[in-house]
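Notes follow the structure.
The complex is shown incomplete by one protein chain, all other protein chains being positioned as in the whole.
Labels run A and B following the written order; every chain starts at residue 1.
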Amino acid sequence: MLNIFHASQIDILENFLEQGKMSGLSGLEIITDRQKIKDLEPNISSDACATLFAKETCIISPYGAAISIYENALKNSVAFYFDNEVRSIKFSNNESGEKLFTIKTKNYSKYQPDYVFQSKLLINAAGVNSSKIANMIGDDSFKIKAYKGQYILFDTDTKDFVKHVNFKLPDSVKSKTKGLLVTPTISDNFFVGPNYEYIKNEDLSTTAEGLEEVKVNASRMFNNIPFSKAITGFAGLRAVSDTGDFIINESPVNKNFINAAGIQSPGLTCAFIIAEMVLDILKNSGTKMIKNREFVPENEIIKNNNSENNKITGNSTDIVEKPGYEIVCRCEKVTEAEVIDAIKNGAATVDGIKFRTRAGMGRCQGGYCLLKVMRIISRELKIPFEKITKCGKDSYIAKYKIK
Amino acid sequence: MILIDKEHTNKECSLAIVGGGPAGLSAAARAWELGIKDIMIIEREPYLGGILPQCIHSGFGTRIFNEELTGPEYAQRFIDLVKKTKIKIIKNTFALSIDKASKRKIRILTTNKYEGLVNINAKSLVLATGCRERTRGQILIPGNRPAGVFTAGFIQRLVNIEGYLPGKKIVILGSGDIGLIMARRLKLEGCDVQGVFELMPFSTGLKRNIVQCLDDYDIPLYLSHTVTKIEGRGSLSSVIISRVDNKLKPIKGTERKIKCDTLLLSVGLIPENELAKTAGILIDANTQGPEVDENFQTNIDGIFSCGNSLFVNDLVDNVTDDAFLAAEKAFAYMNGKIISRNILVRILPGENIAQIIPQKIYSLGNVSLWVRAKIPLKNAVFEIFTENIRDGFDKKPDNIIENKILFSKKLRFVFPGELIKINIAKDDFKDIADAANGFDIKALLRIK
Partner (left out) sequence: MENKKLTCISCPEGCILDAVIDDCRISSISGNKCKKGLVFAETEIFNPTRILTTTIRIDSEDYSRLPVRSSVAVPKNDIFTIISELKKIKVKAPIKMGDIVLKKSSSAKTAIIASMSIEK
């Protein structure tokens, strides 16, 4: 639902309706009957005078999608190097006269070295840092600025508060965004946000002013938002290019360097198409490609919850444990089996498990399950308690052992 | 999420108790003493005692045992007591939901990794599920989300049971008793405790804890201060502290940065009633525990609530008292002595009152009210008067005298950190009920 609160904005809605129809979307309609709008969203402000209703809009879990794509890439032999910041890129001949990129990184993990990589092709998908990366090979054809958006997430017992994805059309015509959202998630709760603010560095912090702005603007769209039921605030960054569009091209200075930069909303929706565009660019520039016959297109995620196979049997006793029946996270009712599965699928940190299983995402924010999750990580990955991190780097939780 | 098996094992008992902490243990011990034979305690952890095993400090049991015990000792006394009986203790078992299988049969669906899903059927149920901590997210402290920001209870467990420190340079937000106790505990383990910061202009912790935990170790307490920003990428590097005005809003220009690797949050406890909600038990927005009557019975016949899941207590001794009462009333219910009910009066919290328990009273008799003040007051008076609002009415009926004081009691001092118990004799309560005439009454606290 794209909602307007000034009758004068109806033209903009009509333009969007035409655009939508041209893109082949069906089920679009503009509703001006206030009662009908209220029927769709009982808590919407009575000032909502019209809405562009896209019946077929669906929601997915954005981090769930990202994790699925990552896990599929792992299955197809993609190697990932986390906590590695690219410090320099050189393009030069090697001993056999082949032109190669040499990429040096700084590794933030205490237990791993820095790396040097060499490659024929380089794809720049570095988000808010993509112009910095392009600059390393002398490409200054675009500039990326980071615009931060802050959100407030609510408890699951508010799940009936909002029923559709709701946007409020920004008051200013010049606005680059679709405006603020009040939307359900696939996990039976809802969130409000984002705001839109320029920031200088890669700053993911929420601010008092930003959260207040989100509260005020969301309250213009919906009545009586239950802010006392907020469970957390968070922020994300948009990579906004100075060209006003996505940048998906061969770098003007090096045809082996492909930019996929400045991808702001709707980046996730476009991700697969962008990938195909990048492939086309490579094909057109004469890169040889051979079909990989071993490619696994689907994701066989290990999911043994409740299965009889997933048992832990003690060495000395006959006691059989079925972790599918052991609740680890009380708020989201996550079982031990699900945590074990997440680890088998590649999670190695507390946040890695949180985003895969929702353990720690509920109203107590890990107060109950954090230690239980840490114990399972320690047991399954055979790492000591002190080395378990929240999200990699130096994010240790139990830093010092007491004597 | 759990996959539901087609076949559940069934277990029968007369009284089920969910929660093996101080409330659950006390209720079980009292129920056994009264002669209830078939009692089951359902506990999700592999051990009994609830939060007490990690509360290693002393100050427990001064009323119940007339001794100053530590948390583990207080728990151990009840564990030893319960172990001498035939009370069945079902550990490692999580209660998922509750429903009524029939008019006098309550069904609790449980899960554990040895037996899978098991239905426990009981004639009566005491909920003693305790409370959980408010988090950084709920009070929306702005900033990054690094490691190193934890609730007091988590750190208490990490330190006292697991034997690890979360860091060495500590900032504490919230001067409730847990915040104060942890300030001392971390200091004793060699941490550098930078200070305790409190949003309110007063501490909600006991004075003795301010002396014993902070003054003894020269740990400063800053009232009317709060954390306005959390900094650090992977792990916490610093927090920004600001003074707040009398509306509790941060004052611009008072910000200062404190380097630290741990922010300990002691910002409140919330009764845990997710399980109660599955049974359709009504929750009071003020206490966040079930709405109960003078018997601690919820709106569902046969289900009682006590301890910190009913309302957050400041002393474990009170939890034991309440649990005894809940067990006694469950016993009465099982013997048919608590029958169908009509509300006599409903009590609402008024000025300066944060919480009041019970929320409704069914029968005439001596009445005890548990009251939590919002602010500290000296030379206060507690009053009950008629309230002209009742569901479905917004106008005062003619026979109700508005704001008529029905009861008053002088209190030398009231303090948010200490629950006030108000006893009303049967005759006085009859006068109140007559004057209310079926309409709500309201309680308030004011300076005399």
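Basically, a residue touches a chain if its C-beta (ideal position, glycine included) is under 8 Å from a C-beta of that chain, and two chains touch if they have at least 3 such contacts.
Note that the structure is a prediction, hence the values are computed from the model and not measured.
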{"item": "Residue of B:Gly24, B:Pro53 or B:Pro250 touching the missing chain in the full complex", "value": "B:Pro53"}
{"item": "Listed residues B:Lys84, B:Lys207, B:Lys249 or B:Lys421, member touching the removed chain", "value": "B:Lys207"}
{"item": "In chain B, positions touching the absent partner", "value": "46-47, 53, 56-58, 68, 70-73, 75-76, 79-80, 159-163, 188, 206-208, 210-212, 215-216, 412-413, 415, 417-418"}
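One rule holds in what follows: only the chains that are shown with their structure count from here on.
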{"item": "Of all residues in chain A, those that touch chain B in their complex", "value": "108, 152-153, 157, 204-208, 210-211, 230-234, 305-306, 319-327, 330-336, 338, 363-368, 370-371, 385-386, 389-402"}
{"item": "Residues on chain B engaged by chain A in the complex (per definition of touch)", "value": "1-3, 44, 92, 94, 96, 111-117, 132-133, 135-138, 140, 142-148, 151, 153-154, 157-159, 162-168, 189, 228-231, 233-235, 250, 261, 274, 277"}
